[in-house]
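The complex appears here minus one protein chain, its other protein chains still in place.
Which chain is which? They are A, B and C, in the order written, and residues in each are numbered from 1.
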């Protein structure tokens, strides 16, 4: 049985920072075929700080809520701070998730990290 | 499940010709150890005719009812007529019996026949 | 407004049924095996109930009805019971790809016990492949179990054609059908359809939970799955659930009374619902057949680009309760096998929503549902990174 906390439901119903970002500095998409879930993260970065973040999600309610929470958590963080975020932090901030949904929070963090990586690669290329 | 007809219940509640007969011409007791049932029949015979009959029964309701019905049926019969009575006649007269209780009607008829046999033996000895 | 459209999972007990259940709980509470009058009354009423259920499917006698705790137990008794009792005759069993999870699981267990199991595929509408079925029959085939209405996607199976195939064989093959979603919704004639065993569950037609029955044609040998003391029915020991059985009887009586009108009315509602969804929401696929091949109690759509657990949760927040075939909603994170069986891919399973009606479902409820569905689908599509085109 899936039991979501009030906070998860709130993030599901009113996802923060949801949608496309046309002028993003970097975009990353991650998805696991096994579960059929997918997430896109858009970052706007100024002086090594995440000044704006948006997400899109194809997946379950936990997928949407963890993405939403992740964006809320990292918005305003420096890249170094954001790199330290773990899926456990997100789950904790949401007041818990059903175990079977942990992988969704994983996806949120993975997509963020992939975006950061892409950003750092693009810096290196400059 | 044991389902008795109204008539069986009536013979159980108000058994006809029930009790001991002190001046019987012949008495017979039959009983099968297997089922723990037992019956005694008392006959008074005049001119080869059963002019009175009584029974006692240690057994189930069907045992009591079939004994009662048997006595009602044979009372007034000649010995030859009584000999022809079968357990099926008794069951029929009662409007049926649960199959598992057929052996009780058997006992009623067997005890009667044993009594008649005893009577005939006693005649032969005279 | 609250609209319950998960009636294939369970239904609400009707007040008239609840009344009967209460009567047998608080007044006529005896068990059939006492030697006293109240027990004998119960015995007679259970017998009458068996006769009623037998008649309701044109079975030849009440003795062919075995009361169980539901369709899962009936399926277990039918499959395990027939297979184990007839092992000496053969070890091959045939089921369909759209069986209920219980039959699937039982078939797995039988496989571990040494039986060979063939799963007959279904076409893109969810109808079993009769040719495949016929070809898979062997001299060792002892049992064929085909669900009456394809699980999840609502396809009505050609039961009569199956039994005709089985009757053409040189040896006797028992035919079982899981009719949990058909009984008390459609007329069923076990003689005409050639059914030997059939599973039924009361809570699927506004009866109590925890009770059902297995029809088992006279002469079909069954090994019990539970053992017990002398009781009303040797094939299924234990304290008889008299209130459950009598409640199930009441529920069936009410259902049979309104059966034709309900089928007719639901058929229209179903068409109306399908039309509205297909014309008002883009990128939807109907899972399962259209028209007469489909039960009017079931509609199943896949919504592209979005996921079913999120859809159903969002719908439930709007008061609409449905089921989904999404992997994300399953404990095993497996996509629904029925969607895969009809040729759908993972994504189609992912976005599938099952709407199941009961005979009291109204147009107003469906209108409300479509409105909420439009809102939810467009909102989730906004969130999704996958866009049409």
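The working rule: contacts are C-beta pairs under 8 Å (C-beta built on N, C-alpha and C of every residue); 3 or more make two chains touch, one makes a residue touch a chain.
Nothing here was measured: the structure is a model prediction, and the numbers come from that model.
**Q** Since one chain is left out of the picture, which of the remaining chains does it touch in the full complex?
**A** Answer for the hidden chain's contacts among shown chains: A, B, C.
**Q** For the full complex, which residue in C:56, C:72, C:287 or C:369 touches the chain that was left out?
**A** With C:56, C:72, C:287 or C:369 as choices, the missing chain is touched by C:72.
**Q** Extract the touching residues of subunit A with respect to the undisplayed chain.
**A** Interface residues of subunit A facing the absent chain: 1-3.
**Q** Considering the entire assembly, which residues of subunit C contact the chain that has been omitted?
**A** Touch set of subunit C with respect to the missing chain: 4, 6, 9-15, 17-18, 21-22, 25-26, 29-31, 33-39, 69-73, 75-76, 100-102, 104-106, 108-109, 201, 203, 208-211, 225-230, 237-244, 309, 312-313, 315-317, 321-324, 329-332.
**Q** State which residues belonging to subunit B touch the missing partner chain.
**A** Within subunit B, the residues that touch the unshown chain are 2, 4, 9, 12-13, 15, 18-19, 29, 33-40, 56-61, 63-64, 100.
In the analysis below, only the chains that are shown with their structure count from here on.
**Q** Express in whole angstrom the distance between the two chain centres, defined as the mean CA positions of subunit B and subunit C.
**A** 57
**Q** In angstrom, rounded to a whole number, how far apart do the mean CA points of subunit A and subunit C lie?
**A** 41
**Q** Whole-Å distance, subunit A centre to subunit B centre, using C-alpha means?
**A** Using C-alpha averages as centres, the distance is 93 Å.
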